[in-house]
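What follows is part of the complex, with its chains left where they were.
Lettered A, B, C and D in written order, each chain numbered from 1.
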Amino acid sequence: MAFASDAPKDGFRLSMLIYDTRYRSYTIQIVVLVLFAMAVAWLLNNTAQNLAARGKEFNFAFLWQRAGYDIGQALIPYTNDDNHFRALLVGLVNTLVVAFCGCLFATVLGGIIGVLRLSNNWLIGRLMTIYVEVFRNVPLLLWILLSYVILSETTPQPRDFRVTDEMIAAGEEPAASMILFGTVAVTNRGTNIPAPLFERSLGSVQIGFLPVSLNLLAFILVIVASVWANRRLLAHAKAVQEATGDRPVTWWKSLLILFGPVLALKFALGLHLEIPELKGFNFAGGILVAHSFTALTIALALYTAAFIAEIVRSGILAISRGQTEAAYALGLRPNRTMSLIILPQALRVIIPPLISQYLNLTKNTSLGIAVSYLDLRGTLGGITLNQTGRELECMLLMMLIYLSISLIISALMNLYNSSVQLKAR
Amino acid sequence: GTLDDVKARGELICGSNTGLTGFGAPDASGNWAGFDVDLCRAVAAVVLGDATKVKFLPTTGETRFTALQSGEVDLLVRNSTWTFSRDTELALDFVAVNYYDGQGFMVKKDLGVSSAKELDGATVCIQTGTTTELNLADFFKQNNISYQPVTVADDSEAQRQYLAGACDAYTTDASGLAASRATMPDADNHIILPEIISKEPLGPVVRHGDNQWGDVVRWTYYALLIAEERGITSANVNEVAASTADEEVKRLLGVSGDMGAKMGVSNDAFKNAILAVGNYGEIFARNIGEGTTINLARGLNALWTQGGLQYAPPFR
Amino acid sequence: MADAAKMQISDEVAIQITGMNKWYGQFHVLRDINMTVQRGERIVICGPSGSGKSTLIRCINRLEEHQQGQIIVDGTELTNDLKNIDKVRSEVGMVFQHFNLFPHLTILENCTLAPIWVRKVPKKEAEETAMHFLTKVKIPEQAHKYPGQLSGGQQQRVAIARSLCMKPRIMLFDEPTSALDPEMIKEVLDTMIELAEEGMTMLCVTHEMGFAQAVANRVIFMDQGQIVEQNEPKEFFNNPKSERTKLFLSQILGH
Amino acid sequence: MSETHAQTVLFVRDTMLPPVDPPIAERGAVKWMRENLFSTPLNIALTLLGVLIVWWLVSASLPWWLNSVWNASSLSQCREIVAATAGEGASGACWAMIRERWHQFIFGFYPASEWWRPVLAFGLLFAALAPVLFAGQKRNQSLILLAVLAYLLVTLYLAGAPGTAFLLSLLLVAGLLVGAQLAPGKLLWFTLAFPALCFWLLWGGSVWSPIVAMAGFGVLYAVFRVGTPFIGLVPAAGAGVVAAVLWWLYLDKPVVDALQAALPFGIQSVRSDLFGGFLLAIVIGVTGIAFSLPIGILLALGRQSDMLIVKTLSVGFIEFIRGVPLITLLFTASLLLQYFLPPGTNFDIILRVIILVTFFAAAYLAEVIRGGLAALPRGQYEAADALGLDYWQAQRLVILPQALKISIPSIVSTFIGLFKDTTLVAFVGLMDPLKGVTQIVRADINWKGIYWEPYIFVGTIFFLICFGMSRYSMYLERKLKTDHR
């Protein structure tokens, strides 16, 4: 037993801060923290000095001043007498609406293209590949600008719809006419779609600063109720299937439950459509969907669809052929195999990257600036910033809002991910 | 102050438009030209003695004031409207009005409209980031009529939309309208409505508090005005300097007195400016006046002696 | 045991293949296959890699299409007729090399899925059947776990149980043990032997010669897409006729 | 029964059948069409639909392409020519605009006499990339260098480079070629020097400024080497950084001035507001990705770290940057950055944009690299530890080379994304090819009203570059997968 070891030394030496694993990480972290704090302090100090030099102060009171400008597309009530905060909300709603519609169309389109790319039809497969490659490899901005130009260049002016007495006398047709049974007019300013109107109204209530129509509420309630009833019906069908092995036919009952009450309510309230009509310079009545919105939605959807198509394709390919074969060998038909075996598994692979595409799309809505769509960036980060000169506040607020949207979406994604995790050893 | 910075740098940085025909736009080889641009060049000639030592930084409606405040540009000459809040809240100084303008409307002739008050229900294209959208909202509100705004980021896009018929009327400063109209293939089919719904005094802007610099810019501008008043042009300035008997002209051209030196520039600074870009009238005529494609009449911008508003304080 | 097995073979024909040919593109993968399988027979197919064994048994439940000749399974000819294919598939169970369990379903759901959706059996009944077969393969206690949570041997036994739940009259096995660790091979072979003893008609691609000798009525040796030799196991192993077979056996058994 | 059965069982094939060709219906075009176009009713419908779409696209755009005009000085002239040749009402592309303004799409307002400089820098970029992409592979490096040489020969001639520059650059590349033969590993030095060289080529000015700036790194290294034995590794590194910063802050300018006075050598300086078009896009894209890579690596390591504060800060940074649109960051660059810096500091908008774009790319790269790190088995870390490598050695020698290799496809797609996103700088007033230059061209009276041509032109170039990159990364991925097996 002749080993020479230094007697274990106790006590603290300064070098332990760096060489002792226990303290080392604290040392590093404290250094980092101090550096970080110094950097933050430096930035704040600079900001304060700069603000002082420009005679500005940092506060958000300007949000409650009169905005004074008009917004073409306002989905919540807004006039130029409202304050900047309200304008911000209008912009936020516009952002969310574009994001929502974009995601919806992109998913549908991307899903179809992804599946078609896998089809054994050579021509379609090639076309879809070209689509995906072209849209993925060209900047989104180009698609936005292009779809805007196409929309406004290829559509007729409102006056082309005009029918004058002379024309009737001469038996001439107007240069353009409304589509979808004369209910929708596509002009070079936007798409005029019919608006729902009620003969008998239930009135409306004020919730916070938003008036909510009771009619709308009634419809939502009825729809929710029918959906619930339909789910009961399906659950019942499933129970019957489990008990007897045979699944009762449900589709006509479903249809009845889903659409019956809504139709009944429609007649009860006397819902009818207000068809847009050419009056003066423009179509009046109905709802005007501006081309900036349409173009942005289309471009975002087309662009993102290319990415989603790839996700869908690789998601389906990720499910090994063995799964299909096993299902076939058990006697399952192709469509059942798809719905019971492939899709449930593919969705787990598809959904996480899909959601991050949604996130990208939502962030990309800020490119609405290219077509002057008044979204959050256009109102808060555009006109409000410009009129009030509060770039620091406006930009920070805007980033904060975008960040919150992103974080909420990714939190949902994590929730989903952990709930569908495949069980493994 | 900014003056010393500019001298030290040997270059003047001007915030300009990203491209507005006649007022400030680069040509195919990147040389900037225009009404606003020439004022910058004049300032450069005054401060540095060389009108070419200017760097133009294109700014958008959103970035322009920040660029000035942060010192990124020394001078903002980007047809910016002088308003109360910009002058006070943004800590900026408008040093002069080099162009008196007002917001107007342009419509197609066959629309059958002869007054802006008949525009009820019309779709109106506006450029965002300016005072125009506020004026527009106010105007329609006052007259109790409605409109559908289409906000557009820049002039060429606004024109494209207007020409394509995506809006019934295009509103911006009357000078801009005229400029646009002039470049349209069928200029005769468009009319500018008589209503001018706002006052738009456009002028060069400097940072608040730097009075010396403000003076340099202001007096450069006035020098150009006085030059027009006295018939001094880029062609005859040397001759006039040599021969004039007018004391004010002598002071202006640095023949006598030390006005330039008092301001911190060379004594013949203003002579240089006139030599380089000409007097106000020349600048106007060269860039936007009658005979150019823009084809604007002097109107309000005529000298006070000719019934306009351009009036320079005495140079003494 | 071999005798017991023999006794169960009936005269009834379970599978009849005549003059069957198959190509992958230009590649002639199965050449002039003729074979008859009586009900209750247990056939082992062996042969070098790439000789078409898997392809052959996959043709039998139409996971692959053949281009020439006739395959009649249980009196139903396999053509492009979807109904016939469905019929055959629900009569024929198949076990794969890589188990191919459905990872998103529990073991029990794996076993009840096909009976419920294909055979329209009430769920309760399907679950009872499933538990019965899971007990048979000795893993009833795993019924509510997911495939990922089981060992390879257990998974393969679940795969067998899943096939059995469809009450097939014929079982096909494609190298069911070759992806398993040695200890687990035994578990699975035991299950298969048990099945064989109950008189199930079985076609099994395998290189487990012990298994072949224990339960097969017949061993088929394939090479280059053709049946080169078939014989009773004893004869086949002790007294191979063709040169090709001898070579193959010497490699396999020497190993 | 059993006896007879045993008899029937025996079968021995005496002759092996030769393979035969499949039946007619299984061969050739017939089979191909049947399988690929008309296999099911749905497929037939899809095929018809596809044909219809293709036909519609072609018939709608073909005349426009066929009536292209290449020689005209304005849009109206173009239209006249089309009307004259193809009849009234026909439409035709007016490529004359591209012909007249192509240089603005490529170089912005970069002075024509200096075009050879970006052209040269672009060629050298590949020479600098070669040692990174093909570390130690003599053959591939030489191939790339040869290609660069050929490219420079042609383009420098076309761009009218002055004779000395022409000769010097060819000599440089030839030298690199020789270097690749003798010591392929050493070429990395050129890669390290390239940023300074590139900066100097593009911005011009005294040759000493990049050299003296690079010398700052030399100072860092010298202090680090000298200091390590005395004060230990970490403090020495800190001292090195401090010394380098001091160098850059205080000594850089006087030294440059002194050297310039003593040995005046420089090229015409070009201000960055003249940068535009694809030159701008590539400058922003390439510098963004080059500088974001190290930052991204640090962030990824930080995010993987078990030190709570380091991890939190990294996660916070990454999530913040990834959570906001790039365009808001660009606005930050143009509107807010000035607020955060000491009063009076003022620097080039392009540099500010590059900084923000670098942060943006770094956050995305950090996530990509984290994926690569996570894909490495724990055993690699343990083996490195067991061999006695310290943390940074293990990362540098063992972990990162593998993690980066795994992440190459994602890094490339981040780069593609970044490159496409450079078009957004138009919104802060820079002249990107898509919106900035196009807007300037369209503001010209001659070309007012032109839409499709610039978009198609710019879009095509973007497509070619991005598509090329994605194909290359696929190739790289395949190659890396196989070459070690």
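Note that a residue touches a chain if its C-beta (ideal position, glycine included) is under 8 Å from a C-beta of that chain, and two chains touch if they have at least 3 such contacts.
Just so it is clear, the structure is predicted and the values come from calculations on it, not from any experiment.
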item	value
Whole assembly, copy number of each distinct chain	A x1, B x1, C x2, D x1
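Keep this in mind: only the chains that are shown with their structure count from here on.
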item	value
Comparison of A-D and A-C by number of C-beta pairs in contact, larger one	A-D
Centre-of-Cα separation between subunit D and subunit A, whole angstrom	30
Whole-Å gap between the CA centroids of subunit C and subunit D	54
Interface hub residues of subunit D, defined as touching at least two other chains	331, 335, 338-339, 427, 451
Inter-chain touch pairs (all)	A-B, A-C, A-D, B-D, C-D
Residues on subunit B engaged by subunit A in the complex (per definition of touch)	61-62, 65-66, 69-70, 85-86, 89-91, 111, 119-123, 128-130, 133-134, 136-138, 141, 147-153, 157, 161, 164-168, 208
Touching residues on subunit C, where the partner in the complex is subunit A	61, 63, 86, 89-90, 92-94, 96, 98, 100-104, 113-114, 116-125, 145-146, 148-150, 162-163, 166
Residue ranges of subunit B in contact with subunit D within the complex	18-21, 25-30, 55-60, 62-63, 66-67, 69-72, 154-156, 159-160, 163, 183, 185, 293
